[in-house]
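With one protein chain withheld, the remaining protein chains of the complex are depicted in position.
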Amino acid sequence: MRDVVAEPDRVDRSGSAARPQRRRLDVLPYVLVAPVAIFIIGLAIVPALFTIIESFFTVNELDPPTRFSGLSNFVELFHNHAVTNSAANTAFYVVVGVALSTVLGIAMAVLLQRPFRGRGLVIAILILPWALPGVVEGILWSGIFDPNAGLINNLIATLHFGAGNGVLLGQNRLLTVGLIELVQVWQMTPLSTLLIFAALQLIPEELYEAATVDGANGWRRFLSITLPLARPGIAVAMVQALIATLNIFDQPYVLNGAASTGSSVTMETYFVSFQNLNFGQGYALSLVVALVTVALSLLVVRFIYRRVEL
Amino acid sequence: MATRRSRATWLGAAGLAAVTLLAAGCSGGSGKAAATGASTQTSGVTITVALPTDPPPQAALDAFKAATGITVNWSSSDWDSLQTKISAAATANTYFADVTNVDWSRVGQLGKLGWFLPLETYLDGNGLKADMPQLASFTLDGHIVGVPYDASYMVTTVNTDLFAKAGISTMPTTIDEYTNDLKTIKAKGVVANPLNIPFAAAEGLSTYWYETTQAFGGTVLDAKGKPQFTDPSSAGYKAAEWMVNAVKDGLVPPGNINVNDSQGEQTLMAQGQAASTFSDYSGLINSLYNVTDSSTVAGKVQYLETPGVSGTALNLSNPDGMGIPKQAKYPAAAAKFIDWFVSAQTQADFSGLNGQDKVWGSSFIPSRLSVVQQLSQADKLADGERLAKMLKTASPVFPDGAPTWYPTFSNAVYTNLHAAATGSMSVADAIKAIADVANQQSSNS
Partner (left out) sequence: MRDRRHHPLRAVGIVLVILWSIVPIYWAAKSSLQTESAARARPAQYVPLHPTLANFRTLLLGSGNVATGIRHSLLNIVIECAAATAVTVALAALAAYAFARFHFKGHNVLFFTVLATMAFPPYTTLIPLYRIMSAFNLVNTYTGIVLVYVSGFLPLAVWVLHNYFSSIPASIEEAGLIDGASRLQVFWHLVLPLATPGVISIALITFLFGWAQFLFPLVLSTDLSTQPLTVLIAALQGRHIVPSTLMSAAGILAIAVPAAIALLFNRYIVNGLLAGSTK
């Protein structure tokens, strides 16, 4: 991006006759940009400032008026069992979700790396999970997890592993969070795959040929060429997955309701704000999530991202 | 220069917009004037009625329209979502309905926050009080926040057929006898999991625990909101233990950790898969279990006087009420609707006294004592005598009204009891967690 230039790029050669034209040019970009600027400032920046500022206030419908309260919102949240419990669940979602979607994304991107007949169709099918609403995916998968009519239990019965009527969600915590995250991974992986796929497309064929000539086998080529050169794409994919998993709401809400077994931090933010009507705590929780997102994203960029010149 | 001036103009405009939004946001919410656009018009308007039930027969609504000129737009949803909607609309000062649900448990909160219009200005409070024993639960500081449209209370239902198959001839009168009977039913293989407890993390679980606590002879919170269930010998503690142990002992189906109360009654009990629901809804025999379209146990279910510690215990009063949210567009029309809905004539129609075609499937028991007595006399109320007897003694779980922070408390109750049932928490820890929330909330307010 070029540096900001105070004068318009059109060089004024014709003196005063060009003045009206320059004035017209000066206003136009601002007119074009103004609507977006108003939206972003009014409905993104200002609300974000709200969140930051009001998390240090008591904003509670049951406890008016709004007043400054320092860190008390954060302290109360820290002592709220439901919130700390959801933080543990969310940590699981993040670790498992980012790891699994990235690994699967790399695997699928490598599968698609070389053109083959029908690749377009495979990509079309592959992006389906990404295109569907997370909420409805939760409903589709709850049909798979259903104790009686679900796919998993039906398979268990068919393969004679058991009676095939086990309760999969809600009973065992590890199984519950695992299955919930599986649904989110199903949704996130297509985007990871595409991002890494785009990075792979930039790797020149000659590098692989040279490596083969040198005697490297497939696995070696993957580790030494593919993986390192795909790092920019992998980093972006990981950041996307990070944001999605940290803010997970739809899947646990639909699959396991208000129970604490699979509850996520965003769910608790929703309950604290709209059920308990304690908006101050809701802001505080949102702020914490935002800070964690920024911190972890910076870590990913610092350690995974690498500027690649090809 | 032109550049700087136009830039300044635009940035200034954007900044002004931002400041306006900021200022508006700060003053938003409860600062706004109440009931903008409220109208005293009645005839010719359309009101929205939002309740957690299915609508009554269309013929009844048509008759109402013919008599008053008011068209009713019925909107139904599940209880938990509706409560969130009520809060959201009230805090946002937006209109979403002219008439909506006022649950006994939220009267404290709704009344204190002024979210509902006081009904004594629109209706004859004294007349209602005389015929509705449960109106007191909906009154706060002399204001009528809502009017009960049913006399719902929690009651134990038993499938006598399944009890008989297990060789039990006399019905249990204490909770120990009750538990043993259920174990017998399980042991004899009559039903694999005879006891119905809806352990999904939803309001129905809290209500179940309140009823069980009363059966064990105690209360949940005192007038100041302090927990009464922290001691292991207290009723609430024992009730929680009893419920969770029932899951561990296999008396409750393992899948019930995901079943909420409406699913529990509508599937398990009505399909004969459960032998008893300890805390069921009064009137369900009439409206569900005996209706051959939706149940396979018609004629087999009866009410049981609550088995308590040493004999019959009281029932938990759990009436559903309706009120007018303060943002209603047509409060006068809404009041007419409420008046009509809870009138003796309408309640008699809904409960089947005047023909099956007028029955409203979601009516449990009418809130008017006079109609209940009529029903019992006309023998139209299944197990009517028992019902009327228990109605007279049904008592609210919060004798001094539910605290304003009730939703927070109930959330703690059902999430922690659910966690104890799944085994991820001990009963002791669950009780402590619930008590902590009660202590914290009561000391804040």
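We just call them A and B in the order they show up, numbering each chain from 1.
What we mean here is this: a contact is a pair of C-beta atoms (placed from the backbone, for glycine too) under 8 Å apart; a residue touches a chain by one contact, two chains touch by 3 or more.
Nothing here was measured: the structure is a model prediction, and the numbers come from that model.
Chemist: Just to verify: which one of A:175, A:203, A:225 or A:243 makes contact with the chain not shown?
Modeler: A:243
Chemist: Which residue from A:75, A:99, A:135 or A:299 sits in contact with the chain not drawn here?
Modeler: Per the contact definition at the top, the residue touching the missing chain is A:135.
Chemist: Among B:71, B:230 or B:266, which residue is in contact with the omitted chain in the full complex?
Modeler: The one listed residue touching the chain not shown is B:266.
Chemist: What residue numbers in chain B mark contact with the hidden partner chain?
Modeler: So the residues of chain B touching the missing chain come out as 3-4, 7, 11, 21, 24-25, 27-29, 32, 48, 50, 54-55, 74-78, 80-81, 85, 88-89, 91-97, 202, 260, 262-263, 266-267.
Chemist: Considering the entire assembly, which residues of chain A contact the chain that has been omitted?
Modeler: Contact residues on chain A toward the absent chain are 1-2, 4-6, 8-9, 25-26, 28-30, 32-33, 35-37, 39-40, 42-48, 50-51, 54, 107-108, 111, 114, 116, 120, 122-144, 146, 148-151, 154-155, 157-158, 164, 186, 190-191, 194-195, 197-198, 212, 218, 232-233, 236, 243, 246-247, 249-250, 253-254, 257, 266, 269-270, 273-274, 279, 282-283, 286-287, 289-290, 293-294, 297.
Just so it is clear, only the chains that are shown with their structure count from here on.
Chemist: So in the complex, which bits of chain B are touching chain A?
Modeler: 2-3, 6-7, 10, 13-14, 17-18, 21-22, 25, 29-30, 80, 83-84, 87-88, 91, 109, 112-113, 200-202, 254-255, 257-258, 404-405, 407-408, 411-412, 414-416, 418-419, 422-424, 433, 436, 440, 444-445
Chemist: Going by the contact rule set out above, which residues of chain A touch chain B in the complex?
Modeler: Residues 6-8, 22-23, 26-27, 30, 34, 37-38, 41-42, 45-46, 49-50, 61-64, 76, 81-82, 147, 167, 169-173, 256-261, 263, 271, 274-277.
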